[in-house]
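Excerpt of the complex: some chains, original placement.
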Amino acid sequence: MYSEKVMDHFTNPRNVGEIENASGVGTVGNAKCGDIMRIFLDIDDNGIINDVKFKTFGCGAAVATSSMATELVKGKKVEEALKITNKAVMDALDGLPPVKVHCSLLAEEAIHAALWDYAEKNNLKIEGLKKPKSDINEEEEEIKEEY
Amino acid sequence: MDKKIYLDNAATTATRPEVVEAMLPYFTEKFGNPSSIYEFASQNKKAVTDAREIIAKSLGANAAEIYFTGGGSESDNWALKATAEAYKEKGNHIITSKIEHHAILHTCEYLEKNGFEVTYVGVDENGVLKLDELKAAIRPTTILISVMFANNEIGTIQPIKEIGEIAKQNNILFHTDAVQAYMQLDINVDDLNIDMLSASGHKINGPKGIGFLYIRKGVKIRSLIHGGAQERSRRAGTENVPAIVGYGKAVEIAMDTFKERTEKEIELRNYLIERVLAEVPYTRLNGHRTKRLPNNSNFSFQFIEGESLLIMLDMKNICGSSGSACTSGSLDPSHVLLAIGLPHEIAHGSLRLTLNEDITKEELDYVVTNVKEIVDKLRSMSPLYEDYVKGIN
């Protein structure tokens, strides 16, 4: 069902944990849908993401996408981190099963939420960053039914 | 552990070697079509008759009341749609429960789109049907009550005798989906006032792709699959002789081993339940503590999600399930767990382990150890657990 990369990031997730007094924290998803991701960012004065941690309640793909997303943003500038899409996360994981695509969207959104929090706390305006939705809808699900 | 520990017998079971043995001659040698006239095929007709009689006997029914189908889902669909069609002059109301298998629920939804009204009766926190609600739901137009014998997820056994009586007193037909209960529980269709009963071969160490619908003599029936005159003109399609023979054999064996087997399963089940509840904190047992299928256990582990738990158990060679097998892939938590009142996040963290009599206590010990470790690990990365520990929410 899952690629080896996904299984690797699921069973040995990178950057699990919390950051005390994080520069930004974002939590997205909800327990109803079975996925909650929380991302902690430590951002230095030059806008570089020095450290990142996550906690995730969710399926294997949710954990793996969180793990991969944290790997991808780590050491990046805020502006670069913002450009990391769910597609990039999926590609880095060698793909996800169709029903799990929403996990990668959630991971992208969690990064955005943490950046938003960072921006609010520091009264910054980050170019291109919109207030994140706390949740994403599984639009891809519908397609199956139409067929 | 190198050996696979299969704890998903509610999803499907291994076909017994004796069953395969019984089937084999009907593939390559005695392959004839039982409807054919020549002697060569009459042995196949007899084989089908024998299997039908074994099954009828197991339920206290007559052979003429057993109709073979392609499985439990077909039996469920057939029972509901045929009754709806045959009795629509009498009324358009059907009563079922909130915790039925999708083969019943989705068929009910289909019927609702076609002019029928369906009441979904609730269950208590243990998954037991609310009989008062059932009684209150009855209307003059009610033509059918369909309540499962025992639930596939949480194992709760329903008060079938009481439901049968209520149905009878009100002159309403009573169907029960016994796909999980058949051969795990003692069932007599007369004692329990059951008019129709669905079962499926692969849940009792028989082959896949075969099931039956018991239909009490006198119940008006319509076909779901029209065509040839098989199954007394009620279910068309060349008889699946090998599978029917295998099913008969599986029932025969299950009857012979019934008492010993179920007693052993209950003991193993209780052992597993007690250890898990005692040793894993923030855990609840779903379903009734005693009125449950001999082989079923179902837990909710707070703060974690079921799929990750399953995958990690799989890496330890333990096969379990979360919610019902057929619905995995879906993102919603089990409708059964919601119906017994679990909040979504707890419903999401559920694990069903359904055993058989061949499991050992040592194997269950290994399972408990691993469940504990994995639950710990997943909690350590759960934001819900973090919030709980910090007293948020």
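The first chain written gets the first letter, and so on, giving A and B; residue counts start at 1 in each chain.
The rule is simple: a residue touches a chain if its C-beta (ideal position, glycine included) is under 8 Å from a C-beta of that chain, and two chains touch if they have at least 3 such contacts.
Keep in mind that this is a model prediction, so the values were computed, not measured.
S.K.: Could you write the composition of the whole complex as a label formula, given that just one representative of each chain kind is shown?
M.R.: Overall formula of the complex, using the displayed labels: A x2, B x2.
One rule holds for everything that comes next: only the chains that are shown with their structure count from here on.
S.K.: Note which residues of chain A are touching chain B in the complex, please.
M.R.: Residue positions touching the partner: 2, 7, 10-11, 13, 16, 18, 27, 31-38, 54-60, 62-63, 99, 102, 138, 141.
S.K.: Tell me, which parts of chain B touch chain A in their complex?
M.R.: 303-305, 307-308, 311-312, 315, 329, 331, 333, 343-345, 348, 380-386
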